[in-house]
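Okay, here's the structure, questions in a sec.
A protein chain is absent from this complex, but the other protein chains hold their places.
Chain IDs A and B follow the sequence of writing; residue 1 opens each chain.
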Amino acid sequence: MLLSVQALSTHFALDDGLLKAVDDVSFEVEAWETVALVGESGCGKTIAALSIINLVPPPGRIVDGRVLFKGQDLARATHEALRRVRGRSIGFVFQEPGAALNPVYTVGGQIQEVALTHLGLSRHDATRLAVRLIGDVGIAEPERRARMYPFELSGGMRQRAAIAMAVSAEPELLIADEPTTALDVTVQAEIVDLLRHLQDTRRMAILLITHDLGVVAEMARRILVMYTGRIVETAPAGALFRAPRHPYTQGLLGSVLRLGAGRDAPLGGIPGSVPDLLDLPLGCTFHPRCPIADRSCEAAFPPLRPMAERRACACYKVHAN
Amino acid sequence: MAGVQRNPGSNVPPRSPLAVAVRRFRANRLAVSALYVIGALYLVAILAPLLAPYDPSAIDDVLATRYQPPSWTHPFGTDEFGRDLFSRALYGARVSLSIGFLATTIAIGVGTAYGAVAGYFGGAVDDALMRLVDVIIAFPTFFLMLMLIGLFEADIVVLVLILGLTSWTGTARLIRGEILSLKARNFIEGSRAIGLPGALIVVRHLIPNALASVLVTAALMVGGMIGAEAGLSFLGIGIRPPTPSWGNMVSAGQDALLVAWWIAFFPGSLLALTILCFNLLADGLRDALDPKTLMRKYV
Partner (left out) sequence: MWRYLVRRILQAVPLLLGIATITFIVVHLAPGDPMDVYLEERYRREVDPQVIELLRQKYGLDQPLHVQYAEWIGNLARGDLGESFRYRRPVTALIAERIPYTLQLAVLAILVDLLLGVSLGILAAVKQYSATDKTLNLGALVVHSIPGFWLALMLVLLFSVNLGWLPTSQTRSLDYDLLGWGGRVLDRLWHLVLPVFVLGVGSAAGTARYMRNRLLEVLSEEYVLAARARGLRERAVILRHALRNALIPIVTLFGMGLPFLLGGSVLIERVFAWPGMGSLAIDAIDARDYPIILATSMIAATLVVLGNLLADVMYAVIDPRVSYDGRRPA
């Protein structure tokens, strides 16, 4: 098992209270597999992603659980051990295209830096590697582009450059946090293709964080659904789309517009709105909005129970069968 | 402007921003202490005639009473004329503190009006008004004060005016900026669409947003004005003796530095304390009113 997250909890101690961005989250990612972590904005998926590489911004901290990457617990690793894993074995792509790029250095220079730090290449070799990578991610005229500054590139190109940087040291796992959200639709498709291509040629696992179900459908083999900092359902992609079990997942999928549904088909949605993470409902945090909830749902958050076909669901009302 | 960024779509009503700000301010012990000290200083200044043990200009037998070091009868000692420095310091507080407050009021008032006009009318009016601001800003404030004092007869009223009229530019830019950003946002049009008069819109939306910055600026400015007046008086062109001002008391202290260190020491310490308190207050206000000090970006 490449990555095994066990009972991970990341909390923020704020003036206004304790914010449990990630609460008792467990999942696994196998080598060369694409897993999607799905949820609406604010459900904690980004913090979960940052927790894996133990880079949660203060005042957040990992308070419980383990993050086993190839057997090593990253939540408890030393600073130096973490540093060696980041970039080298785990790559990270951020949401804003090129936010990962420092505006005052050239694109090629920054990619080069990763190679120099982790691969111990000579400056000459690192430069050549950077140029080659820029070409690999689909940017035309790589030598010229390598000498450019981030602001000289379009959003799509910046994201490609950021991806190049993330995969430059040949990591085994690529964590992509909303890689397409801030891009135009046409560019989104190109980035998705790029990620799939890179995965094939480099045999990387990808942990895809997103709220865009369309992208998920194209890329993911397995899907994890997150709500208010907890995992509420996991399933293979096809099974989830065909037959979602958890009421929240059903609501999510129901609210996606479908082509050909007709003008009069009602817009699906989930009643109410996502609760404030500082002010969560007791018990199952979804119960105020849930069509099948009853009093027993107010006691404690339902555990994630494994079901048939490698699925799991965190709902008292859903039974394995 | 709530104290904490809420999740989009949350249906929990935000706690009143004022309540959040007040709570945060109270948690800052330094700022709260500073506020108390400032209050005490102003109180003392107002009550100076009652609190001063001696008449600040009372001169007795000069040779016998001059240059006396601090003692129980003269906590701050006496100066070259035998005047009690503690009493003079109390009266000096009246001068320095009131000038600081009044000058700041003028500066904020003029700045707000100026910036409001520039922002509201926009276009050529705004351009012209801001050009003038650019020119004024180019003058180092202190030099500007010097020049104006040198050209005009500076009695205390003119002094306060000069202090106020050289420091309004920051506030003007602030207010103008707020108005411009309000205009750029859609809800101005929305409000117009439902028929609210322009001026009312501006006032209703401008005040909460700009108030935070203006308060912080004002707190800083009072400290700055007190310092500026002290500097000018020290140079001999602000408040002139025999009217006591902390600044001219330090100047008198310089002449007697070798024989009577206390003449310069006490007024200067009071200056430092007062300005420090205003700076701490400004810091506390800034932290309490700034929505970004709680980092909730990443959820």
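One rule holds for everything that comes next: a contact is a pair of C-beta atoms (placed from the backbone, for glycine too) under 8 Å apart; a residue touches a chain by one contact, two chains touch by 3 or more.
If you're wondering where the values come from, they're calculated on a predicted model, not measured in any experiment.
**Q** For a quick check of understanding: of A:30, A:113, A:190 or A:218, which residue touches the chain that isn't displayed?
**A** Checking the options A:30, A:113, A:190 or A:218, the one contacting the hidden chain is A:113.
**Q** Which listed residue, B:90, B:146 or B:289, touches the chain dropped from view?
**A** B:146
**Q** Across the whole complex, list the residues on chain A that are touched by the chain not included here.
**A** Touching the missing chain: residues 53, 55, 57, 79, 82-88, 92, 94, 96, 99-105, 113-114, 117-118, 149, 151-152, 162, 165-166, 169.
**Q** Tell me, which residues in chain B touch the chain that this view leaves out?
**A** Interface residues of chain B facing the absent chain: 30, 131-132, 134-136, 138-144, 146-153, 223, 227, 230-231, 234-237, 250, 253-254, 257-258, 261, 264-265, 268, 271-272, 275-276, 279-280, 283, 295.
Quick note on the criterion: only the chains that are shown with their structure count from here on.
**Q** Please compute the C-alpha centroid of chain A, do the same for chain B, then give the distance between them in whole Å.
**A** 50
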